[in-house]
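Yeah, one chain of the complex is gone here, protein chain that is, but the others are all in their spots.
In order of appearance the chains are A and B, and numbering begins at 1 in each one.
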Amino acid sequence: MDSESPRKLRIWFVVLSLLVGVLVVVAYYKDQFRSWKIYQHQYIQDQVRRASTPQQKAIAEATPVEIHQILLPQLDRVDRCTTCHLSVEDPSYAGYPQPLAYHPNHDQHPFEKFGCTVCHGGQGRATTVAGAHGGPNPLLPMDFIQASCAKCHDASDNPAAPELARGAQIFYTVGCIGCHKLNGVGGSIGPVLDHVGDHRSAEWLEKHFLNPAAMTPNSGMPPQHFTKPDLHAITLFMLSQTGESLGGFYTSMKVIPSAEEGRHLFETKGCIACHQLNGVGGKIGPALDNVATRRSPEWIMQHFRDPSSVTPGSVMPKFGFTETQIRALTQFLLHVNDHKTALNIPALMSAVERGRDVFRKYGCAGCHGPDGRGGVPNPNAKPGQLVPDLIHVADGFTKSELIAFIRRGQHEIPALDPKKPAPPLYMPAWGDKIKPGEYQDLAAFLFSLKPKDEDLGF
Amino acid sequence: MKPSFLQRTWEGFRDTRVGRSIFRVGLPGSNLERAQAMVSSFLLHFQPAKVSRRALKPTTTLGLGLISLFLLLILVGTGVLLMFYYVPGTDQAYAAMKDLQYVVSAGRVVRNMHRWAAHLMVLFVMLHLCRVFYTGAYKAPREFNWNVGLGLFLLTLGLSFTGYLLPWDQLAFWAITVGANIASYAPLIGPKLKFMLLGGNVVGQSALTRFYALHVMVLPGLTFLLLGIHLWRVRKDGGLAAPELPVDQTEPLEGGSLPVNKTYGLMELAKGTSFQVGRDPDEEVFSWPHLIFREMLLFLAVIAVVLFLAIFFNAPLEGIANPIHPPNPAKAPWYFLGLQELVSYSALWGGVIVPGCLVTALAVLPYLDRSRKGVGRWFARERRVANTIFSLCLVVAIALTIIGSFFRGPSWSWQVPWKTPAAAVSEEH
Partner (left out) sequence: MTPEENNEHKTTRRGFLELTLGWTTAAAAVAASSAAAVRFLVPNVLYEPSAQFKAGKPGDYADGSITFLEAERCFLLRKGNTFRCMSAVCTHLGCTINETKTGYHCPCHGSVFNEDGKVVGGPAPRPLPWFLVSLSPDGRLMIDKNQLVPADKYLVI
């Protein structure tokens, strides 16, 4: 344009133009260099090496280098993991080092229907190792992989995920729901746990269980003394609580009923009035202990739909169960002997037994210890800096006083040293959260705790 | 001197019927053509045909306004490209960002350029405002243009703020939640303003739709309208503010027969509302090429800086927005952190009184400050008081922003940036 410009400006022009030119070139190379291309080239080389005929070799060499993805609109996911993990479906890559390892056992969960991240976590849309395996929802460690099963399957009753089931069992027996809500049930001293697996890592959870205050300052949660396997199982169960709701086809998986649900139905629908199980129940219908050996699942299901259609003259009524309920009940009956299922039918239990269930249901053990045998530390609380055990509760209260106390709770716990922070744990006011009948059972259970021999002698 | 290949190609094209129909003037060879080149071209006509040598000196304005304009152009270019992939839906926006980052060719660099140009534009518009203040350039007859510029500054903040939400990640979601709540502290209209802005009470799909409409349509439209007025008024108000001439040279001619409000701006050879004498014509040079070439250099420099930042520093993208789990602390965009820091002491002061007073003070300033002294010179001694007050405000604003950015940890408690407290570590994973 103008060779008339002063020389200094011309030099600036040349320098800046060159700088912009160089930056454009650098930007192009940085954009072209993508780490997944390296893996694809390695895979193609491997395919070429494996080729036995010239034709196969030509096909392998012509493999396009491109992003692979699995579209999962119902899961609202796009998984590009197969861009690097190219041979997950090829058994001849069994035992290969990553990213080319074969993924065994996927016949029940085909990749085109489930993708990868729904089980493994990570960022499906990312195409770098750091981006895909890390980020806000990082890859789930393999020893915690069972946590993902709970997204579609029942956590407490899944034979393929025993660790998960054990975690759920620990959760409900050590009394976590005394302070925490899960699925709408539980206390409100601690935070709701419905999404805990969504934003906490396994490492964080384990450390938190062992020493809560180190991870959450001012936490009132007492340190939990789990054995290593128990710690792993409960952490796994916590990780399974992501609050994620899956759509479409996957929701239907949730209704694949579990034997546990069947047991619940069996207990609550009054089957025991006519049928015997484990030696309890009515004698109008046949005992059901060995029904699985006598009948096929199809037969049992049809029998639930319409008893007289498979057993002419049957007096059993048509209950109008839903298909899901029928499958749950059938599942229960098929497995009734494997599990040595203990029936939990309130009418057949003593008040003390029912009271123990109430004690567990509301998580009393979380503070007062299993069966009220001893409490957890409550710093600066009178008298012994512990939550009191309940063994001698019968000595200080009548049953109605005890119930009244539980209803109203005790928010202010007397402090040993008034200058130190108040004791973090307190007795919540249970009010109407515990049902009147449950209160009676609970009181009966708590009174039963007093050691029998103490009444003698003293 | 033989014409170069480029020059020959250009002239060959320019000589065709089509070339002549597009370019009214060819490459100028004479001074007349140089003036014509500026006046007759749509893209150049908002600049004068001649400029003073003083205006070309980099120290006069530091080119801050021009840099802001170039950044705006980069933002429009990259923004339009991003629109081809972006979907303003709470379920798709974040996915679109991931795609830009991981699968779209040049997607990352385009997004990074947009991000850094946006931050730089906020910064440079602020610096431009400071320059105009420190050179007293807001004074009559530029009072109105100062206010147009103030409007452009607020629009820039608005554009940056609305764009902040669009990635729909945790950073975006919580910055906008915090920012919108600062707005709600305004008395009477505050809560209504927040409700209108978000299209609801919380940041959700309707907020995203609104922010998108504001970000790609409404605010850019207003910005270009005000920008047109701003540039036009720069010309009409007499170009760059220049030091006052000695009194005897600016006196109108005797006689009073000449209306004082008439402009004698013939071809920009004379300026102002009176005949001017004593101004050396040598003090002025033709804009083509002197101004145009310098502007192009500045444009190249701006492009180079933005490209450099975009190549080597990635724009942040955190986890997808999660209304249940706020990060601790949730921070507004950096240019609002001074306000957030104030809000942490007093919502009323930080959210309403201080920003309201500042904007009002800046708006009425040129009408209150009627002294004509110290125009066109940096830190003029006659403006010592005004400059000191302004500098104090600036220092406080910068200090508050730095405190809010670096010295505030979880729960807005004090932290020292080089020592992360244990609690903050445990919150991350």
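Here, contacts are C-beta pairs under 8 Å (C-beta built on N, C-alpha and C of every residue); 3 or more make two chains touch, one makes a residue touch a chain.
This one's a predicted model, so the numbers in the text were calculated from it and none came from an experiment.
K.L.:
Pick from B:300, B:354 or B:375: which residue touches the chain that isn't shown?
P.N.:
B:300
K.L.:
Among A:13, A:102, A:299 or A:319, which residue is in contact with the omitted chain in the full complex?
P.N.:
Touching the chain that is not displayed is residue A:13.
K.L.:
In the full complex, which bits of chain A touch the chain not displayed? Write them out.
P.N.:
1-7, 10-11, 13-14, 17-18, 20-21, 24-25, 27-28, 31, 66-67, 69, 71, 78, 80, 112
K.L.:
Touching residues of chain B against the unshown chain: what are they?
P.N.:
Counting over the whole complex, chain B touches the hidden chain at residues 1, 4, 6, 81, 84, 99, 103-107, 110, 282, 285, 300.
As a working rule, only the chains that are shown with their structure count from here on.
K.L.:
Which integer distance in Å separates the CA centroid of chain A from that of chain B?
P.N.:
Chain centroid spacing, chain A to chain B, equals 51 Å.
K.L.:
For the complex, which residues does chain A have touching chain B?
P.N.:
1-5, 9, 12-13, 16-17, 19-20, 23-24, 26-27, 30-31, 67, 76, 78, 80, 123, 125-128, 131, 135-137, 195, 198-201, 203-204, 214-217
K.L.:
Could you please specify the touching residues of chain B with respect to chain A in the complex?
P.N.:
That would be residues 1, 27, 91, 95, 98-99, 101-103, 105-106, 108-109, 170, 289-290, 293-294, 296-297, 300-301, 303-304, 307-308, 310-311, 318-320, 322, 324-325, 423, 426, 429 of chain B.
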